[in-house]
Every structure is written in structure tokens, then in C-alpha cells.
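Dropping the structure in here first, questions after.
Only one protein chain is missing; all other protein chains are in place.
When the chains are written out, they are named A, B and C in that same order, and each has its own residue count from 1.
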Amino acid sequence: MLIKIKKSARADDIRIIRELLDRNNLGHRVIGEALIGVESNPTEELSRELIALDAVESATPIATPYKLASLAAHPEKTVIRIGNIEIGGQNIILMAGPCAIESQEQLEAVAEGLKGTGVSVLRASAYKPRTSPYSFQGMGEEGLKLHAKAKEKHTLLIETEVMDVRDVALVASHVDIVRIGARNMQNFDLLKEVGKCGKPVILKRGMSSTIEEWLMSAEYIIAHGNPNVILCERGIRTFENATRSTLDLSSIPVLKSLTHLPVIVDPSHAAGRKDLIPALSAAAIAAGADGLLVEVHANPKKAKCDGKQALLPHEWAALVAQLKKVAHAMGRSI
Amino acid sequence: MLIKIKKSARADDIRIIRELLDRNNLGHRVIGEALIGVESNPTEELSRELIALDAVESATPIATPYKLASLAAHPEKTVIRIGNIEIGGQNIILMAGPCAIESQEQLEAVAEGLKGTGVSVLRASAYKPRTSPYSFQGMGEEGLKLHAKAKEKHTLLIETEVMDVRDVALVASHVDIVRIGARNMQNFDLLKEVGKCGKPVILKRGMSSTIEEWLMSAEYIIAHGNPNVILCERGIRTFENATRSTLDLSSIPVLKSLTHLPVIVDPSHAAGRKDLIPALSAAAIAAGADGLLVEVHANPKKAKCDGKQALLPHEWAALVAQLKKVAHAMGRSI
Amino acid sequence: MLIKIKKSARADDIRIIRELLDRNNLGHRVIGEALIGVESNPTEELSRELIALDAVESATPIATPYKLASLAAHPEKTVIRIGNIEIGGQNIILMAGPCAIESQEQLEAVAEGLKGTGVSVLRASAYKPRTSPYSFQGMGEEGLKLHAKAKEKHTLLIETEVMDVRDVALVASHVDIVRIGARNMQNFDLLKEVGKCGKPVILKRGMSSTIEEWLMSAEYIIAHGNPNVILCERGIRTFENATRSTLDLSSIPVLKSLTHLPVIVDPSHAAGRKDLIPALSAAAIAAGADGLLVEVHANPKKAKCDGKQALLPHEWAALVAQLKKVAHAMGRSI
Partner (left out) sequence: MLIKIKKSARADDIRIIRELLDRNNLGHRVIGEALIGVESNPTEELSRELIALDAVESATPIATPYKLASLAAHPEKTVIRIGNIEIGGQNIILMAGPCAIESQEQLEAVAEGLKGTGVSVLRASAYKPRTSPYSFQGMGEEGLKLHAKAKEKHTLLIETEVMDVRDVALVASHVDIVRIGARNMQNFDLLKEVGKCGKPVILKRGMSSTIEEWLMSAEYIIAHGNPNVILCERGIRTFENATRSTLDLSSIPVLKSLTHLPVIVDPSHAAGRKDLIPALSAAAIAAGADGLLVEVHANPKKAKCDGKQALLPHEWAALVAQLKKVAHAMGRSI
């Protein structure tokens, strides 16, 4: 249930509502100044009691455990405007770049290579979640600065991953979009923190996350103050080992039926091998994706991570030409 | 390894080769009159010994456990010609129809509804694998006859499932394409039998089958005499329960890199709900599928099985119009 | 629902019941002479109508899709008596032997090695489901004969796999217990056939089978006339690749809460490596298994299949000594 509070309500009124929910063992959270999200729907009797309260403007029961992320509760599609782009609109947004920021030269070479390919967001990570404590862990703040420089020089928007709650403010001050990686999809403290960061958030699907759990993680971010969540399908873990993860493109139409949030696809991490990227990118667009997040590197053989899944700039350019046709066939543009 | 036998070879020569393989503990099988498939590659020494034999024309080591299905060993794409259609060619083949054959009226209504939508194969099952022994098990031979009548009347090709080795000859005598269902992908006796049936075979992927195991099952069919195998992706079993199975569209480009066999997609059984079919069908074509196998029913609410995933004929017609655009964008036609 | 028919009922009475069910679109099956299994529970109104029929003795609604296999419908545990053993009783039954029957010498060596270790059933397969068409496919009927000889000589019961409906009668005539392998758990025609074979059946869990689907396959066998079904947990397919399958020991207490059928465990196929067999065997007994099915081979390095997972006879003997202690701790015996 979502309870809307009247503007005239005072702190005491809200306290009374909350105590009533507490007495009935209903988890809840005050969202901003005018809303209370309730874990599940109260009984009819309690619903009547709530609506009867002076401070309550409306009390809407919602069938799904996510409320703010629900399409039923919010039938208008969310379109996120950043600079001169719109994510979730008619246009399909291309985000591309290297896995990790390795040096100014490397970032520069990729940014140069992306020129004229319709990319509006330069992806790259300064903080890297690595399976091994001995692997390259990212350039950290120094990397963020290189990323910001590239933004200036190439008039691109930039996005990057944040892993540590203590880095959220710093990261958000440098980039246009912050990204939550698959391994942190249920790092709830991090979700709360990016909920307060003021920048749009790409929320990658966890490797063993159901679509419902994914939407619940989006709900965390929205309920903590940030409505600009972009869901990113990147594959789930299955028994199949021909690909690193199994890209679940069904999640796109499923999400479109459940939520108003934009959905993008990362074929690179799903596949783990670059030869599959063209087919998976085209399929993602045909399935209804609002954008793509693809790894491109000017020298993948020397990449400090994930070189096998990165396209060369000219391969990327050729792919975009093909993707434009598919987007057009689907009544959209790139 | 594939060992090619000289035309001049006699039974005794082949016996000598087989004994040599046996002594070296190498499983193998004589395929037709001129080929021996060997489980794995012999040592270099044994390879030299084999090639030195008079009866051996060539002995080709093959890196993958499937040999005849391998693209490396057979770089030319398989195009299967049935009637006036080609499966695996430039044109994308549409197969549609009800889950089960229920009556002449039902089949007639669907066949009528499919008119003018570019469908070349009428799918429908007379034998149904049902989880419950109490559920409708299919009309059996009577259903096959109705299917054959519909073929005549509507000049459509027809395909149907075969489940029991004892039914293979009967089924093959009625239809143009026989289908092996997901649950029977590793029913090896059935694979051997359809290997001898003389009709093209649609081989659905097992619910927990890796791509390699799937190709090994195709290898069974080819090694038993039938090169006309069509692989059908229909989703794998994962933890996600928003869909009945998780459609693994990555399997299409993976297969294209490993095998010369055509690949089609069944979005209906993967999704288990009809609202996802348009997105998944478009995605399948964008990913490179050579055809689609879709459930269409004129009265899904009364369907004896799987009604929830069947499109109405007019929904199907609208979908085909969209799919033509995607096919065109991919340089193909429908 | 299970409908019990009065002994006095005539064919016409049964026809009337079936037509009533048909008109209400309820799948069903006549089981033996006195029972009709119905796919799902009729409405209250229809239930009343059914009970009011002269020929109906009782009509019991059952919550689960399996009826005859349900503990709720049949609260007494099934104990299967074969020769002088009981499967499902207080005693834990040990079944051991090689994966495949390879020769008389091989079978003899294993049978000798098992002497005095408390094994009551000699397992071994004459028909082998192999991923590759080029691998050893089993000795077939000749193997069955060797198996029967070993039975005579060593006064052991014997069990073996059947894969092809055409072999069921032959196999059942040679062995005490027939086994359905994991790949055939939903080979419904085979289930129907072993339902009529007159010998107890070990039904292995399919690699991607839920517990409910497994019980539905047991239901097939029982509904076709054979109440003596032994469920065999052998691991499910997951993303973990340290083991061949993931042994799901939770299935034992889950099954004990749902069905009256005995449950045994095959740790060998689950693990795929022999070093894990002792721990998994002990755990299976502690979890409540009624028996174990373990691979033992006198010369695993020369085994034609699955040598890596076979214990040597002296390893097996040492394990049994340990298992007796665990069984005793659980209030059972070996």
C-alpha cells in the first residue's frame, strides 16, 4: 500500500499513522514528505481506519511487493533526461567504453574511436569488483578524474560503477550516471546511499536475482529519494557454460509489463566473448530495450580486464550501422 | 575423428579398422558405407597407423565431441529442402499451429486463421508429453490423420511430435517433419529411430541441456542416417519463474559458430504466456534464427493444453507484419 | 480427486462417470478395476453429483497433482518386499556394482568384491544412455544374461536400467528391479510400460526435475498398475561444477513429507568423483534415505564408463563399516 499524506499534516499525524501500522506489524517507510510505503496491504478493516484519518489523503493498495516501481501504480513511463538525452524515450541510447579506466591514453583512444557512432554515454570503471584480491582493483579517484576529463574533451556523458558506500558522494560528483554492479544488487546500504546521491542510477541485475527481487532493489533506491533508476539486464547464472552468463532477454518484455522504469542491456558481460555481441545487441533492441551498455576498447589484448569481450572501435561502428536498421524496424531510432 | 573409407574397401578391411580402434579402447560407429565416427581423437601414433591402412582414404581429427554436426568438419551450411521451402536459407520459415490436435474443427479453424500470414508449416501434436497421467494425452493416430487432411486441404507442410520409438514409422509416414520434444532430447533410442525415419527432424533443446549436449543429440540422429536436423531453442530451466523457461537466445549465435545445422526458436513454450511472444519472436530473428515455431489457436480458452501461451490468429497476423520488418533489417526475408 | 468405484459397477456405469468428467473438461484415467484418477478436483457441485451416482463408492479430493503417490491419500509407508529384503523398512538397503556390464570376468570380480559387505542388490547396466553415439552403448541382452548368471551364483538380487519401451519385457524377465534413468524420468511411454512390467521400479530424478514433477512421474507408473516405485535422488543440474550434479539431500525429508514411497540415493552419479562418496553416503543416511545405490568396480581405471566415480571393493567395505554406525545413530540398521 502507498499512503499519501495531506500537505497540511504535521509530524504528530504521521506518528499516529506509523504507530497504527506498527501495532499491526506492518513494515513501512516514510518517503519524502508526502508518502508512506507499506510492506504489504493492510486488512480491509485497517485500510478503512487509515483512510478515515484526517492526515491521510489516499491509501492505494498495490498487489506487488514493489510499489513505487510498479507500472500499475505509476502508469506513465519514466523518461530520464540527462544533458540532451532521454533514457526511456523513443530513442535508443548507446553507452560504450572500456571495462576499466587504465590510463588517460587508453580512455582517450576509446573516446576517439567512439566518435560518430552515436554513443552518448562513455562507460568506464574506476572501481572494479574483482574475484581475486590480487587482480587490478581499478584506479579509484584518479580514474574518476580522467573520466571527467574525457567527458569535457569529447562532450560525452559519463557513467561509472560505485561499490563502496563511502565513495558514493565522490563518484556522484564526477559522473552523470552511477552504476550498481550485479554483485551489489542486494547491497542494501549501497542502494540506500545512491538513493540519496542525486544522479540517475543504472541498476544491474544480480546473477541469481529474480525479476521481482530486481524491482525490489529498484524500489530501495526510489524509496530513498531517487526516482531515476535504469534497469540493466546482464545475464543470469545457469548451468550453460558456453556463455559467461545466460542473457535473459525475456526480462525486457516482462519488465515492460511490470514497471515504468527504462530497461537497458549489457550484452558484453553476459556473453563474455565478443563474437556474440552483434547478435545479442540486435536481439536486445528487437526485444524492446531502451539502450545498450557495451564494452569497446582500442587495444583489447592489453586490457587489464575483460579484454575478450570488448569490441574494437571499428567493429562497434559496423554494429551500430546494423542496429540502426533494427531500431527503425521496431519503430524506434538510434 | 572421422575416418573415410575407400569405396574399394571390403567388410574385412572395415573389421580390421574397428578391431584396431577396439584394442585402443576407442568407441566408434560405422556411418553409412563410407564413414567411421570415432569418439575421440587417437594418439598421433595410432592416427599414422590408421592412415597407413589400405582401406582408409582419410582420417580427420575433430576437436569437438560432435563430428558430423561440427561446422569445422562441414563448413557449408545445411539447407533443408522440403516441398517448396528451404530451412536454413535466406528466408526465415514460419511454423505455427495449436499445441495439440483436438478435433477436425479445431485444426480447421487454426489452418483457416493462418491463411495469408506466410506460414509454411502447420505445427500440431497428436502425441502429448503431459506431466500428469490424468491429463489429455493426445489423439494419437486419429490426430495424425486429421493433420494429414489439413495438409491436403490447405497445401501446408505439417510437423508433429513423436515420443515413442514404436510410433516413429507411423508418424513419419504422415508428416513432413518429425519433432523430438525437450523431454526426449536424450532419449537415445528415439534419436536412433528418427535417424532412420527419412524425414527431417526438429530437435528441441532439453530443459537442462548444454549446447554441447544438444549437438551430441543431433550427432546421434545424423550418425544413424539422417542429416536433416533442425535445432530448436525453447528455453532452459533456471531459477527465474516469471517465465516458464528462460529462452537462451545466445544459443543462436553460439550454434552458428559451432554447427552447420539450421536453428529455429519456439518462444511459446519458453515464455508460457502469450504477451511475451511478439518481443521474443522479434528478438529471435534479430539474433539470427532461421525460423520460428509458434503456438496459434482459434479458441485458446478452450484449448486442451497450453492455452495461455497461444496467440489468436489475428494477433499472429499482426506479429508477422512486424517480424517481416525485422527480418528485412537483418538482410533476410519472411 | 480419486473416485472409488463399487464392485457392483458395470462398464456402463463407468462410462457415465467418464462422460460426466469429459463434459466438465476434467482429464482422468481408469486405474485397475476400481479407481478413477482425476487430474484436478471438481467443483463442489460436480463433486456432489459424482458422489450421488450409484456406482461411486467414494470421491476423495486430493490437494496435490499426484494422487496415488500422495502421503495424504495413503498415509501408510510403502514397504517393497523382494526376495528376503524390504525396501522402505527399518533396514537400509545397499545396492552396489559397476556402472556398465562389460564382461563376465568384470561382473564376477565386482560380485566377489562385494561379498560380506551387506550388499543385497547388484547394480549394473546392460543398456547405457551415452551422450556420444560413438561411445560404448552397453552389452544389451548378452549383458542381461551375464547379470542373471551373477545373480544365481552369488545369491544377490539384481537391478538394471531400461531405456527403450521395446526392451521392458525382456529386461523385466531377467532382473528383480528395473531402473529408469534420470534422462528418461519424463519419457512417459516408458513410464507407462514399466507400469505394466510387474517388477519394482527405481525412478531416478531428472536432472532438471522438481520434486513435484518427479512424483508425477511416479504417479504415471502407479496409475499404470505398478505400486512398487522407489525414488532415487541423484543430483540436479546447477551452475556449480565442482561436482557433476548437485546432490539435493533436502529432497529426502521433503519427499518423506509428501509421499509414502521409499527414497534411495545415488551419490556416485551426483558427485562424479569417488572421493566424495563416503561423505555423501553418510549424509544421505543421516538425512533419512532408505537405501544407497553406489558404483563399485574392481578395476575402475579400465572401466568402459564412469570409472572416476567408482569405489574399489575394499574402499566400499570400509565405507560400509562407517555407514553402519551412522545408520545405528539414526535408529536404523544396515
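We adopt the following convention: a residue touches a chain if its C-beta (ideal position, glycine included) is under 8 Å from a C-beta of that chain, and two chains touch if they have at least 3 such contacts.
Everything quoted here is computed from the prediction, not taken from an experiment.
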item: Candidates C:46, C:139 or C:284 - the one touching the absent chain; value: C:284
item: Residues in chain A touching the chain absent from view; value: 27-29, 37-39, 65, 67, 129-137, 163-166, 183-184, 186-189, 192, 206-208, 213, 216, 219-220, 223-224, 237, 304
item: Footprint left on chain C by the chain that the document does not show; value: 208, 210-212, 236, 238-243, 246-254, 256-257, 270-271, 275-276, 278-280, 282-288, 322, 325-326, 328-330
item: Missing-chain contacts mapped onto chain B; value: 237-239, 241
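Just so it is clear, only the chains that are shown with their structure count from here on.
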item: Identifier of the chain whose CA centre is least distant from the whole-structure CA centre; value: B
item: Distance between chain centroids, defined by C-alpha means - chain A, chain B (Å); value: 38
item: Separation of mean Cα positions, chain C and chain A [Å, integer]; value: 47
item: CA centroid of chain B to CA centroid of chain C, Å; value: 31
item: For chain A, residues contacting two or more additional chains; value: 238-239, 241
